[in-house]
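The block that comes next holds chain A.
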Amino acid sequence: GGLASAQEPTPASLRLKWLPQAQFAGFYTALEKGYYEEEGIALTINPGGPNILTENLVATGADTFGLSGGTDSVFAARDRGLPIVCIGVAHQVTPFVFVTAGDGPVETVQDFAGKTVTTWFTGANHVLSAMLAHEGVDLGTVDMQPQQVSMTPFVDGEVDVATATRYNELYTVNTRLGAENVRLFVPEDFGVSFPRDTLIVSERTLADDPELVAGFLRASIRGWQDAFADPEGAIDTIMAVAPTLDRAHQEFMLEEVRELMTAGQAGEDGLFAIDPAAIGSAHDLLVEYGVLSAPVDLDAAFDASALEAIPLEDRAL
Partner candidate 1 sequence: MSPPLQASSRAFARGLFGAALILLAWEFAARGLELPHYILPAVSTILAHMASDASSLLSAGRYTFIEAATGFAIGGLAGIASAVLVSMVPASRGVVLPIATAINSVPVVAYSPLVLLWFGIGMSSKIVMVAIAVSFTVFLNTIAGLDRVDRRQAELMRSFGASRFAVFWRLRLPTALPLILAGLRISTVRSIIVAIVTEMLGAYDGLGWIIYQAVLRIDFVAVWAAIAVASLISLGFFALVSMVERKAVFWT
Partner candidate 2 sequence: MDWNGKRQVGRRHPADAVPVAAIAAPSGRNAGDTGPLIEMEAVSKSFGEVVALQDFRVRITPGELVTVVGPSGCGKSTLFNILAGLEEPDPQSILRYRGRGCRATELLGEVSFMPQRDLLLPWRSVIDNAILALEIEGVPRREARETARRMLPEFGLAGFGEQYPHQLSGGMRQRVALMRTFLFKRDLMLLDEPFGALDALTRAMMQRWLLDLWQKHRRTVLFITHDVDEALFLGDRVLVMSARPGRVKLEQEVALERPRLPEVVTSPEFVALKKILLEAIEEESLKSFAVRSP
């Protein structure tokens, strides 16, 4: 612990991007094991949800830290002038994939033409567009529709291609169709990458209390390392927080999240590594599609200083 534990612990909160689930197992593990306390932080974990925006809450100071949507939402927030900074990226690669029936007519991205494809119009649609462009498919030929919460229309064959997070929808699809009957299109295979699940703080917190930020990162990383080392224990922790969850799903989720968090740049720079290249390409994509009104100052938006304050060996996998 960097800070003397004799001191009064600093109250802080972490706002998640979603409800408690294995996607956030590391944070809950760190909390349970007292790693934040050891850093002198009295941390509260506040769940997220579909209707609250982590960036907003962190920008206004309602929450100290946030695990927010992803690089895209950090761009958008900066674009709108929200004073938040990304201090780490959890999922090093695109956490969602496009799924189609294994025995269906869609075998390549070219086959998307003339088909019904559902996706979330909150970023995933741009990934899809970029993939299609990369493969030379005319956007006008694809019937792109908003995707609702349920995967049932896809499972029922009403939709040819759907979008799925690797840890949630993919599990649903796999269990209902059988993993062997599902064909995946991974964005990275088509030249598109969208790192998501970003850790953010407000500019002011980062400037005023870098120690707090570093301490938070250190404890969180320890939590994640423990979670990956002892998945069963981590799942127990999550199940205690949200007992109605499906344990098998959570186990699947933790494994998927581990892959997402340890992919790409994390291999070299450890957990929460910020990969300027991946971020830059995602940024350029959004600028190209006009989602961002102007290029964002990436150096100001992404700040690895807190992360780098932690010795690399402590962050390593």
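Everything below uses one rule, namely that contacts are C-beta pairs under 8 Å (C-beta built on N, C-alpha and C of every residue); 3 or more make two chains touch, one makes a residue touch a chain; residues count from 1.
A word on the picks: all candidates are chains of the complex that A comes from, given by their letters.
Only a predicted model underlies this, so the values are computations on that prediction, with no experimental measurement involved.
Undergrad: Touching chain A in this complex is which of the candidates 1 or 2?
TA: 1
Undergrad: Could you pull out which chain A residues touch candidate 1 in their complex?
TA: These residues of chain A touch candidate 1: 50-51, 53, 55-56, 59-60, 69, 73, 76-77, 79-82, 121-123, 145-150, 152-153, 291.
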